[in-house]
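Scroll down for the structure; my scribbles are underneath it.
Partial view: only certain chains, each at its native spot in the assembly.
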C-alpha cells in the first residue's frame, strides 16, 4: 500500500481523485491540500463524500507535509504548482501532474500557448506525456508523469489510429470538441453562471485552443512527420463530458469496414477503449461514460465526400483527468492498468 | 455466492441493479429478462455497461428459467408481474419486489389508489414493507420483500423521527416532493420529451399521489394512531433525484436543536443516513447523493410560525429503488447491511 497526497484537493479533479481512490486497493490518500479549506474536513469541500475520509483534514501547502506521502497528485491550476513540482522532483517523490505545466516537450510552445517563458525547460524532457493507449510502454517505471488535457485526450483517442496509416492527409486535422461545464473548474465566473450556461451553445478559444499543441505533438509522433491540428472547443450545457469529432480528409477511397479494422487493431490491448461502431446506435455518447474511465469511440466516412471523422466520448473529469492519472500511475507502478478503475458508468444521470 | 435473476432488466431500475450488483461480493446476476431485448446482450439495452456482463443475454420471461436463480428481483411495472410473483412464491424463491404490487397491507387501498381488486390479498400480509431505517428488524430472515416507492422513501425518511414523539400534530402532513425525469421510467411519452421537460416545473397527481398511502401507513404505525398524509409530487428537469419537503405543525415550541437530537437518535444505526444539518449549507441537495444509496436529511423550524419541515434527498433509482432493494436483501440474508453499497456519490454530474 502506497500513500498519496493530493494538491488542489478541493477542486473538481481533486474530488474525483478522492472518489476514485476509494476503489483502489494499493493506494491510500493520507494528505489533502487546499488553501481555502485549511483545517476543514473533506466533506466541507465535497459534501457528496460525507462519511468517507472521516479522519482527513485539508492542510495548507508545505513541502514537509507533502513529502510524507509516496506519491503526489498535482491538481492545482496551471502554473500554480510549477515551482513546487520542481522542488518535489528533487526529493525523488513520484509526481502525477494533472496540470499542463510539463505536458509539452518544447519550451517555446509554452510561449505560444501559455504566454510564459518556461522556467524549467530541462524538466520538460523528464516528464512522460502519459496517455496509456498511445504510449503505454514509455510510462512503465517512470516517476514523473504528465497527464494529458481532457480535450487532448478525447481528440487524440478519436483519431490516433488513422495516423499510424497513410490513408488520411496530414495538412489539417480539425478537432471540433464539445464539452461540459465542469471542464472549467470549480470557481464560478460569468460563463459558468447557470442562467448564462444552461442551453448555451458557443465556441471558445476560436483561434485555437491550447490543447491543440498536445494533439499536434502526438499525431506528429505517430505519423513521423508534421501534422497540423486545429482544435476548437465548444461550451455546451452538459455538466460532464468531452466529445471530440476529429475531421480529416482521406487521400484514398476507404470504407468504414477498413476503419473498423484499423481502430480495433490499434486499441486491442486497451481495457478502457470501447469501440461502439457495431452498436444499435453506432456513435459514442458522453452519457454512456459518465463517472467512468472509459472512452467510447467510433468513426464515420461521409457517403458523398472524402471526409473521415473519428469520434471519442469521455468523462472530462475521469478519463480526461483523475481516472487517466490513476491509470497512468498504475502502469508506472507495475500494477494492473485497470486497478481501482473498473467502475461502471452512471446512466441515466 | 447466491445467484440472482432480474425481471424487467432493460429498464432504468434493472440497469441500476446490474450496475450496483457489480460491487456486491455475495450476489451474482445469472439471468436477465426483458421481452423487448430477447437474445440481445446487456449493452444493447444499457450501452453504458458495455464490457460488463459479457456472457449475459436477455431472455423472455419463463418460470423455469427464473427458478434457476436463488433470488428474484422484480423490476417490472406495477401489476405486470403480480401473477408471476404469486407463482414464484409457491416455489419458495426469495423475491425482492420493486413494484407496488405488495406494498400496502390493506387490499382495499389497491382499489382507491391503483383501481384494482387485489387478486392476492393473503399475500399482502406475507410481504415485508422493507424500509430498513424504519423496520430493519422485521426484514431479517424474510423471503418476501416489498421495496418502498421512491417518493414514499424520501417522504418517510424526511419526517419519521418526529412521529416517534408527540411534538408534531397528526392532522395533516404535507409531503411536497420534487422529482427528476428518470422517475417515470424508460418509455418515452409526451411529458418526458426533452423539449417539454427541460426547464419544466409542474405538479402531477395533484389530488394525491399513490405513494401517500405508503407514507400514511408507516407514519400511523410509528405514531400508533391515524396520521393524515397528503403527498404532491412535482416534475422538474433534474434527471435523478427525489427531494421531499415534509411540512408539519409543531404543537409546542420546539427548537432546531431539539429536532437534531431526535433525528440523530432515530438514525444512529443507519449507515446510509447522513444528517447534514451541521454543514456549511445545512440543507440536503439531491446532487450530493447521485448514484449512491445515501439519504441526506435535514430539518428546519420556521422562525415566525410553528411550521417544522423535514427534508430528505435521495437518488430515486438507488435509495429509491435498486439500492434499497439490495440493502433490504442484505439484511434479510444476514449480510452486512452495506455490502456492495458503499459507493460514493458522483458529483458534479
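The letters A and B name the chains in turn, as written, and every chain counts its residues from 1.
Keep in mind that, in the parts below, a contact is a pair of C-beta atoms (placed from the backbone, for glycine too) under 8 Å apart; a residue touches a chain by one contact, two chains touch by 3 or more.
Computed from a predicted structure; not experimentally measured.
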Copy count of the single sequence across the entire complex, 2 present: 4
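Throughout what follows, only the chains that are shown with their structure count from here on.
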Approximate Å spacing (C-alpha centroids) for the pair subunit A, subunit B: 36
Parts of subunit A lying in touch with subunit B, wherever the complex brings them together: 12, 15, 19, 22, 43-44, 46-52, 182, 239-240, 274, 276, 279-281, 285, 287-292, 294, 296, 344-349
